[in-house]
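Data first, discussion second: the structure below is written as C-alpha coordinates.
Moving on, here comes subunit A:
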Amino acid sequence: MAHPNPIRAPFWTPGVIVLAILMGVGATAVLARFIGGIGYVSNLSTARPWGIWIGIDVASGVALAAGGFTTAFLAHILGRHYFEPVVRPALLTAMLGYTFVVLGLIVDIGRSWAIWKPIIYWNPHSVLFEVAMCVMFYVNVLYIEFIPIVVERFKGRVNLPGSLSALNGLAETLLGLADKILSRIMWFFIIAGVVLSCMHQSSLGSLMLIAPTKLHPLWYTPILPLLFLSSAIAIGYPMVVFETTLATSSLKLDPEMHVLSRLTRITIFLLGTYLALKLGDMVVRKTYVYLLDGTAQTNSFLVEMVFGIIVPWLMLLSPAIRNSRRWLFTACTMIVGGVMLNRINVFVVGYRPPVSENNYFPSITEALITVGFIAALMFIYRFVVTYLPVLNRPGQEVST
Partner candidate 1 sequence: MEIDRRKFFKVLGVGGATAIAAPTRNGHAWQSKAPPDPYGCLVDLTRCIGCRKCEQACQTVNSLPQPARPFDDLTILDKKRRPDEKSYTVINRYYPGRRDDRDQPIPFFVKVQCMHCQDPACASACIVGALTKKENGTVHYDVTKCIGCRYCMVACPFEIPAYEYSDPITPRVMKCTFCYERVEKEKKPPGCAAICPVEAITFGRRNTLLKVAKKRIQSDPGKYVNYIYGENEAGGTSWLYISSEPFDRVGFIDVPKRPLNQLAETIQSALFSYLWSPIVLFGMLGGIKWAFRDKSHAEHPHKGGES
Partner candidate 2 sequence: MTRMIRRLSGGIAILTVFAAIGGLTVFLPGSLLIHEAIAAADPAPVHQPDPAWVAPDQEKAKKRAQEIVPFVEAVMEECELCRQMRLREMGLGIKDSASAYYLLDSPIIKKSEDLYGPVRFKHNKHAAQLKDCALCHHYRPLDENAKETTRCSACHQEAFRPDHPERIGLKAAFHQQCAGCHQEMKQGPTDCLGCHNKNVPDHKELVMLSGKPQPTEVTRECLRCHKAAGEDMLKTAHWLWKGPSPHTLNRSKHVEHGKATSAVNNF
(Lines give C-alpha, C1' and ligand atoms only; values in the text may rest on other atoms or scores of the structure.)
Protein backbone atom coordinates (compact mmCIF):
# COMPACT_ATOMS: atom_id res chain seq x y z
CA MET A 1 0.00 0.00 0.00
CA ALA A 2 1.28 3.44 -0.92
CA HIS A 3 2.18 5.64 2.00
CA PRO A 4 1.15 9.32 2.29
CA ASN A 5 3.71 11.71 0.89
CA PRO A 6 4.03 15.39 0.08
CA ILE A 7 2.64 16.00 -3.40
CA ARG A 8 5.50 18.13 -4.70
CA ALA A 9 3.41 19.53 -7.52
CA PRO A 10 3.74 23.19 -8.60
CA PHE A 11 1.80 25.21 -6.06
CA TRP A 12 0.68 28.30 -8.04
CA THR A 13 -1.82 26.83 -10.46
CA PRO A 14 -4.61 29.01 -11.95
CA GLY A 15 -7.07 27.58 -9.43
CA VAL A 16 -4.86 28.52 -6.52
CA ILE A 17 -4.50 32.05 -7.90
CA VAL A 18 -8.29 32.39 -8.04
CA LEU A 19 -8.44 31.19 -4.43
CA ALA A 20 -5.84 33.80 -3.47
CA ILE A 21 -7.86 36.56 -5.11
CA LEU A 22 -11.04 35.48 -3.30
CA MET A 23 -9.07 35.43 -0.07
CA GLY A 24 -7.87 38.97 -0.68
CA VAL A 25 -11.40 40.20 -1.34
CA GLY A 26 -12.63 38.40 1.76
CA ALA A 27 -9.84 39.87 3.85
CA THR A 28 -10.87 43.36 2.72
CA ALA A 29 -14.45 42.62 3.76
CA VAL A 30 -13.22 41.36 7.15
CA LEU A 31 -11.26 44.57 7.54
CA ALA A 32 -14.41 46.56 6.77
CA ARG A 33 -16.28 44.59 9.43
CA PHE A 34 -13.70 45.46 12.07
CA ILE A 35 -13.66 49.12 11.09
CA GLY A 36 -17.32 49.83 10.36
CA GLY A 37 -18.96 47.19 12.55
CA ILE A 38 -21.17 44.21 11.78
CA GLY A 39 -23.97 46.53 10.71
CA TYR A 40 -21.74 48.10 8.08
CA VAL A 41 -21.03 44.89 6.18
CA SER A 42 -24.04 42.67 6.91
CA ASN A 43 -27.81 42.67 6.75
CA LEU A 44 -28.20 41.38 10.30
CA SER A 45 -30.85 43.09 12.41
CA THR A 46 -32.69 42.88 15.70
CA ALA A 47 -35.09 40.39 14.17
CA ARG A 48 -32.37 38.40 12.42
CA PRO A 49 -29.36 38.24 14.72
CA TRP A 50 -27.88 35.20 12.99
CA GLY A 51 -27.19 35.01 9.28
CA ILE A 52 -24.98 33.06 6.91
CA TRP A 53 -21.92 33.47 9.14
CA ILE A 54 -23.64 31.18 11.63
CA GLY A 55 -25.61 29.14 9.08
CA ILE A 56 -22.70 28.44 6.70
CA ASP A 57 -19.38 29.29 8.35
CA VAL A 58 -20.20 27.77 11.72
CA ALA A 59 -23.07 25.26 11.50
CA SER A 60 -22.27 23.89 8.04
CA GLY A 61 -18.56 24.09 8.76
CA VAL A 62 -18.94 21.87 11.80
CA ALA A 63 -21.13 19.40 9.90
CA LEU A 64 -18.77 19.20 6.93
CA ALA A 65 -15.86 18.51 9.25
CA ALA A 66 -17.61 15.35 10.44
CA GLY A 67 -15.41 13.29 8.12
CA GLY A 68 -12.64 13.63 10.66
CA PHE A 69 -14.22 11.81 13.55
CA THR A 70 -16.16 9.28 11.48
CA THR A 71 -13.05 8.04 9.66
CA ALA A 72 -11.01 8.12 12.88
CA PHE A 73 -13.66 5.89 14.44
CA LEU A 74 -13.60 3.49 11.53
CA ALA A 75 -9.85 3.24 11.03
CA HIS A 76 -8.48 3.78 14.53
CA ILE A 77 -11.18 2.60 16.92
CA LEU A 78 -12.63 -0.25 14.91
CA GLY A 79 -9.13 -0.87 13.56
CA ARG A 80 -10.21 -1.03 9.91
CA HIS A 81 -6.79 -0.08 8.50
CA TYR A 82 -8.08 -0.68 5.03
CA PHE A 83 -9.51 2.85 5.18
CA GLU A 84 -6.21 4.39 6.28
CA PRO A 85 -5.59 6.30 3.00
CA VAL A 86 -8.55 8.64 3.64
CA VAL A 87 -7.90 9.27 7.34
CA ARG A 88 -5.25 11.92 6.91
CA PRO A 89 -7.06 14.03 4.32
CA ALA A 90 -10.24 13.77 6.42
CA LEU A 91 -8.30 14.82 9.49
CA LEU A 92 -6.82 17.77 7.62
CA THR A 93 -10.27 18.81 6.39
CA ALA A 94 -11.65 18.60 9.91
CA MET A 95 -8.75 20.55 11.37
CA LEU A 96 -9.04 23.30 8.80
CA GLY A 97 -12.84 23.23 9.00
CA TYR A 98 -12.83 23.82 12.74
CA THR A 99 -10.15 26.47 12.48
CA PHE A 100 -12.40 28.37 10.13
CA VAL A 101 -15.40 27.80 12.38
CA VAL A 102 -13.46 29.66 15.06
CA LEU A 103 -12.40 32.38 12.61
CA GLY A 104 -16.02 32.70 11.45
CA LEU A 105 -17.10 33.11 15.06
CA ILE A 106 -14.50 35.80 15.60
CA VAL A 107 -16.02 37.76 12.74
CA ASP A 108 -19.60 37.10 13.80
CA ILE A 109 -19.52 37.84 17.51
CA GLY A 110 -19.70 41.51 18.35
CA ARG A 111 -16.86 41.55 20.85
CA SER A 112 -14.32 39.36 19.10
CA TRP A 113 -11.64 40.20 21.64
CA ALA A 114 -13.85 38.70 24.36
CA ILE A 115 -14.05 35.25 22.75
CA TRP A 116 -12.07 33.77 25.65
CA LYS A 117 -14.65 34.83 28.24
CA PRO A 118 -16.70 31.58 28.25
CA ILE A 119 -13.62 29.90 29.74
CA ILE A 120 -14.05 32.06 32.85
CA TYR A 121 -17.76 32.84 32.94
CA TRP A 122 -19.67 29.58 32.81
CA ASN A 123 -23.34 29.16 32.15
CA PRO A 124 -23.89 25.40 32.28
CA HIS A 125 -27.56 25.86 31.28
CA SER A 126 -26.53 27.33 27.97
CA VAL A 127 -26.44 24.96 25.01
CA LEU A 128 -24.09 27.37 23.31
CA PHE A 129 -21.71 27.16 26.26
CA GLU A 130 -21.49 23.40 25.81
CA VAL A 131 -20.96 23.75 22.07
CA ALA A 132 -18.25 26.34 22.64
CA MET A 133 -16.41 24.21 25.17
CA CYS A 134 -16.55 21.13 22.95
CA VAL A 135 -15.40 23.04 19.89
CA MET A 136 -12.56 24.59 21.87
CA PHE A 137 -11.34 21.22 23.12
CA TYR A 138 -11.92 19.52 19.80
CA VAL A 139 -9.87 22.07 17.86
CA ASN A 140 -6.97 21.30 20.16
CA VAL A 141 -7.53 17.56 19.83
CA LEU A 142 -7.45 17.92 16.05
CA TYR A 143 -4.19 19.84 16.19
CA ILE A 144 -2.68 17.19 18.44
CA GLU A 145 -3.88 14.45 16.10
CA PHE A 146 -2.19 16.31 13.27
CA ILE A 147 1.20 16.66 14.98
CA PRO A 148 2.41 13.15 13.95
CA ILE A 149 2.06 14.17 10.30
CA VAL A 150 4.36 17.13 10.88
CA VAL A 151 6.73 14.98 12.92
CA GLU A 152 6.86 12.38 10.18
CA ARG A 153 7.80 15.01 7.62
CA PHE A 154 10.58 16.68 9.58
CA LYS A 155 11.94 14.05 11.94
CA GLY A 156 15.59 13.49 11.13
CA ARG A 157 15.40 16.17 8.45
CA VAL A 158 15.35 19.38 10.47
CA ASN A 159 17.33 21.99 8.61
CA LEU A 160 16.56 25.49 9.81
CA PRO A 161 17.93 28.33 7.68
CA GLY A 162 20.79 30.61 8.62
CA SER A 163 21.64 31.32 12.21
CA LEU A 164 18.63 29.31 13.35
CA SER A 165 20.49 26.17 12.34
CA ALA A 166 21.98 26.17 15.82
CA LEU A 167 18.56 25.10 17.02
CA ASN A 168 18.46 22.09 14.71
CA GLY A 169 19.45 19.72 17.47
CA LEU A 170 16.88 21.07 19.88
CA ALA A 171 14.07 20.90 17.30
CA GLU A 172 15.09 17.37 16.48
CA THR A 173 14.95 16.38 20.13
CA LEU A 174 11.52 17.96 20.51
CA LEU A 175 10.19 16.15 17.48
CA GLY A 176 11.53 12.88 18.77
CA LEU A 177 9.98 13.51 22.16
CA ALA A 178 6.62 14.43 20.62
CA ASP A 179 6.72 11.29 18.53
CA LYS A 180 7.47 9.13 21.53
CA ILE A 181 4.89 10.67 23.87
CA LEU A 182 2.13 11.11 21.30
CA SER A 183 2.31 7.55 20.02
CA ARG A 184 1.62 6.38 23.59
CA ILE A 185 -1.31 8.70 24.35
CA MET A 186 -2.80 9.20 20.91
CA TRP A 187 -5.53 6.66 21.66
CA PHE A 188 -6.89 9.08 24.27
CA PHE A 189 -7.16 11.96 21.82
CA ILE A 190 -8.71 9.80 19.14
CA ILE A 191 -11.49 8.64 21.47
CA ALA A 192 -11.88 12.11 22.98
CA GLY A 193 -12.23 13.52 19.48
CA VAL A 194 -15.14 11.18 18.71
CA VAL A 195 -16.81 11.89 22.06
CA LEU A 196 -16.46 15.66 21.71
CA SER A 197 -17.76 15.49 18.16
CA CYS A 198 -20.85 13.53 19.15
CA MET A 199 -21.53 16.04 21.93
CA HIS A 200 -21.34 19.26 20.00
CA GLN A 201 -22.68 17.94 16.71
CA SER A 202 -25.92 17.10 18.51
CA SER A 203 -25.91 20.21 20.69
CA LEU A 204 -25.66 22.37 17.61
CA GLY A 205 -29.19 21.14 16.94
CA SER A 206 -30.26 21.79 20.53
CA LEU A 207 -29.38 25.46 19.96
CA MET A 208 -32.66 26.05 18.19
CA LEU A 209 -34.81 24.19 20.71
CA ILE A 210 -35.14 27.45 22.64
CA ALA A 211 -36.89 29.19 19.74
CA PRO A 212 -40.06 27.17 19.04
CA THR A 213 -41.97 30.22 17.84
CA LYS A 214 -39.30 31.26 15.40
CA LEU A 215 -38.17 28.07 13.69
CA HIS A 216 -40.53 26.68 11.05
CA PRO A 217 -42.31 23.53 12.31
CA LEU A 218 -40.82 21.48 9.47
CA TRP A 219 -37.50 21.71 11.29
CA TYR A 220 -38.47 22.45 14.87
CA THR A 221 -38.63 19.11 16.64
CA PRO A 222 -37.52 17.89 20.04
CA ILE A 223 -35.28 15.38 18.24
CA LEU A 224 -33.38 18.17 16.50
CA PRO A 225 -30.16 17.21 18.35
CA LEU A 226 -30.56 13.59 17.24
CA LEU A 227 -31.15 14.71 13.66
CA PHE A 228 -28.05 16.88 13.77
CA LEU A 229 -25.95 14.05 15.16
CA SER A 230 -27.24 11.43 12.74
CA SER A 231 -26.81 13.76 9.78
CA ALA A 232 -23.28 14.63 10.87
CA ILE A 233 -22.42 10.94 11.08
CA ALA A 234 -24.10 10.29 7.73
CA ILE A 235 -22.29 13.13 5.98
CA GLY A 236 -18.85 12.02 7.25
CA TYR A 237 -17.97 9.51 4.52
CA PRO A 238 -19.68 11.35 1.64
CA MET A 239 -17.63 14.37 2.67
CA VAL A 240 -14.48 12.25 2.52
CA VAL A 241 -15.47 11.06 -0.97
CA PHE A 242 -16.25 14.61 -2.02
CA GLU A 243 -13.03 16.09 -0.79
CA THR A 244 -10.75 13.18 -1.76
CA THR A 245 -12.19 13.06 -5.26
CA LEU A 246 -11.73 16.80 -5.66
CA ALA A 247 -8.16 16.63 -4.40
CA THR A 248 -7.09 13.52 -6.30
CA SER A 249 -8.67 14.63 -9.56
CA SER A 250 -7.23 18.10 -9.44
CA LEU A 251 -3.81 16.78 -8.43
CA LYS A 252 -4.12 13.76 -10.76
CA LEU A 253 -3.56 11.22 -8.01
CA ASP A 254 -4.88 7.74 -7.37
CA PRO A 255 -8.65 8.16 -6.92
CA GLU A 256 -8.72 5.53 -4.13
CA MET A 257 -11.98 4.23 -5.56
CA HIS A 258 -11.69 0.89 -3.76
CA VAL A 259 -11.68 2.69 -0.40
CA LEU A 260 -14.34 5.22 -1.31
CA SER A 261 -16.89 2.77 -2.67
CA ARG A 262 -16.55 0.62 0.43
CA LEU A 263 -16.97 3.71 2.61
CA THR A 264 -20.21 4.61 0.93
CA ARG A 265 -21.63 1.16 1.55
CA ILE A 266 -21.65 2.17 5.22
CA THR A 267 -23.24 5.47 4.25
CA ILE A 268 -26.30 3.65 2.90
CA PHE A 269 -27.03 2.53 6.44
CA LEU A 270 -26.10 5.84 8.11
CA LEU A 271 -27.95 8.06 5.66
CA GLY A 272 -30.89 5.65 5.78
CA THR A 273 -31.05 6.10 9.54
CA TYR A 274 -31.08 9.88 9.15
CA LEU A 275 -33.75 9.66 6.46
CA ALA A 276 -35.88 7.34 8.59
CA LEU A 277 -35.59 9.69 11.59
CA LYS A 278 -36.54 12.68 9.50
CA LEU A 279 -39.50 10.98 7.83
CA GLY A 280 -40.62 9.44 11.11
CA ASP A 281 -40.47 12.83 12.81
CA MET A 282 -42.52 14.35 10.02
CA VAL A 283 -45.16 11.64 10.33
CA VAL A 284 -45.32 11.74 14.13
CA ARG A 285 -45.62 15.51 14.30
CA LYS A 286 -47.85 15.59 11.20
CA THR A 287 -45.80 18.36 9.65
CA TYR A 288 -46.37 16.98 6.16
CA VAL A 289 -49.35 19.34 6.02
CA TYR A 290 -46.91 22.16 5.31
CA LEU A 291 -45.16 20.41 2.44
CA LEU A 292 -47.23 21.87 -0.36
CA ASP A 293 -47.52 25.38 1.08
CA GLY A 294 -45.28 26.69 -1.66
CA THR A 295 -43.43 29.08 0.62
CA ALA A 296 -39.68 29.55 0.44
CA GLN A 297 -39.40 27.46 3.61
CA THR A 298 -41.38 24.47 2.42
CA ASN A 299 -39.68 24.47 -0.98
CA SER A 300 -36.30 24.60 0.67
CA PHE A 301 -37.32 21.68 2.86
CA LEU A 302 -38.43 19.69 -0.17
CA VAL A 303 -35.14 20.34 -1.95
CA GLU A 304 -33.25 19.29 1.17
CA MET A 305 -35.25 16.08 1.50
CA VAL A 306 -35.48 15.01 -2.13
CA PHE A 307 -32.18 16.08 -3.62
CA GLY A 308 -30.18 16.07 -0.42
CA ILE A 309 -31.22 12.72 1.03
CA ILE A 310 -33.69 10.55 -0.89
CA VAL A 311 -32.22 10.70 -4.42
CA PRO A 312 -28.56 10.23 -3.39
CA TRP A 313 -29.57 7.45 -1.00
CA LEU A 314 -31.31 5.61 -3.82
CA MET A 315 -28.29 6.23 -6.01
CA LEU A 316 -25.93 4.72 -3.45
CA LEU A 317 -28.03 1.55 -3.35
CA SER A 318 -26.73 0.70 -6.81
CA PRO A 319 -23.25 -0.91 -6.87
CA ALA A 320 -22.71 0.48 -10.37
CA ILE A 321 -22.99 4.01 -9.10
CA ARG A 322 -20.83 3.25 -6.08
CA ASN A 323 -18.08 2.02 -8.36
CA SER A 324 -18.30 4.85 -10.86
CA ARG A 325 -16.09 7.71 -9.83
CA ARG A 326 -18.25 10.35 -11.51
CA TRP A 327 -21.58 9.05 -10.19
CA LEU A 328 -20.30 8.40 -6.71
CA PHE A 329 -18.97 11.93 -6.61
CA THR A 330 -22.36 13.25 -7.78
CA ALA A 331 -24.26 11.33 -5.13
CA CYS A 332 -21.88 12.35 -2.36
CA THR A 333 -21.96 15.99 -3.44
CA MET A 334 -25.74 15.85 -3.19
CA ILE A 335 -25.55 14.45 0.32
CA VAL A 336 -23.03 17.08 1.37
CA GLY A 337 -25.21 19.78 -0.20
CA GLY A 338 -28.29 18.34 1.48
CA VAL A 339 -26.84 18.43 4.97
CA MET A 340 -25.39 21.87 4.35
CA LEU A 341 -28.79 23.06 3.15
CA ASN A 342 -30.30 21.54 6.28
CA ARG A 343 -28.02 23.65 8.47
CA ILE A 344 -28.77 26.77 6.44
CA ASN A 345 -32.48 25.97 6.62
CA VAL A 346 -32.43 25.58 10.39
CA PHE A 347 -30.42 28.70 11.07
CA VAL A 348 -31.42 31.01 8.22
CA VAL A 349 -34.28 29.99 5.91
CA GLY A 350 -36.55 28.36 8.48
CA TYR A 351 -36.00 31.14 11.00
CA ARG A 352 -39.11 33.30 10.88
CA PRO A 353 -39.53 35.67 13.85
CA PRO A 354 -43.29 36.09 14.29
CA VAL A 355 -43.35 39.75 15.36
CA SER A 356 -41.03 41.40 12.91
CA GLU A 357 -41.37 38.96 10.02
CA ASN A 358 -38.24 40.61 8.81
CA ASN A 359 -36.81 39.01 5.72
CA TYR A 360 -33.11 38.49 5.61
CA PHE A 361 -30.88 38.09 2.63
CA PRO A 362 -27.13 38.25 3.09
CA SER A 363 -25.40 41.36 1.83
CA ILE A 364 -22.60 41.10 -0.72
CA THR A 365 -19.88 41.88 1.79
CA GLU A 366 -21.34 39.33 4.19
CA ALA A 367 -21.20 36.69 1.47
CA LEU A 368 -17.71 37.77 0.41
CA ILE A 369 -16.42 37.10 3.92
CA THR A 370 -17.89 33.59 3.83
CA VAL A 371 -16.53 32.94 0.34
CA GLY A 372 -13.16 34.29 1.40
CA PHE A 373 -13.04 31.90 4.31
CA ILE A 374 -13.92 28.91 2.13
CA ALA A 375 -11.25 29.97 -0.37
CA ALA A 376 -8.70 30.33 2.42
CA LEU A 377 -9.58 26.86 3.70
CA MET A 378 -9.05 25.32 0.27
CA PHE A 379 -5.86 27.32 -0.19
CA ILE A 380 -4.37 26.04 3.05
CA TYR A 381 -5.51 22.50 2.28
CA ARG A 382 -3.71 22.71 -1.02
CA PHE A 383 -0.63 24.16 0.68
CA VAL A 384 -0.53 21.49 3.36
CA VAL A 385 -0.96 18.54 1.01
CA THR A 386 1.80 19.98 -1.16
CA TYR A 387 4.35 20.06 1.62
CA LEU A 388 3.20 17.50 4.22
CA PRO A 389 2.51 13.77 3.87
CA VAL A 390 -1.29 13.75 3.75
CA LEU A 391 -2.35 12.25 0.43
CA ASN A 392 -1.19 8.97 -1.05
CA ARG A 393 1.21 9.51 -3.91
CA PRO A 394 1.25 6.85 -6.59
CA GLY A 395 4.49 5.05 -7.30
CA GLN A 396 5.45 7.02 -10.39
CA GLU A 397 5.48 10.79 -10.76
CA VAL A 398 2.48 12.19 -12.58
CA SER A 399 3.12 15.31 -14.58
CA THR A 400 0.75 18.19 -13.86
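A quick word on the picks: all candidates are chains of the complex that A comes from, given by their letters.
Here is the rule we use: a contact is a pair of C-beta atoms (placed from the backbone, for glycine too) under 8 Å apart; a residue touches a chain by one contact, two chains touch by 3 or more; residues count from 1.
Predicted, not measured: the structure shown is a model, and the values here were computed from it.
**Q** Hey, among 1 or 2, which one's touching subunit A in this complex?
**A** None of the others touch subunit A; the one that does is 1.
**Q** Show me the residue ranges of subunit A that touch candidate 1 in the complex, using the header's touch definition.
**A** Contact set of subunit A toward candidate 1: 33-40, 42, 44-47, 49-50, 73, 76-79, 81, 105, 108-115, 117-118, 121-123, 125-130, 132, 145, 148, 182-184, 186-188, 190-192, 194-196, 198-199, 202-203, 206-214, 222, 225, 351, 353-356.
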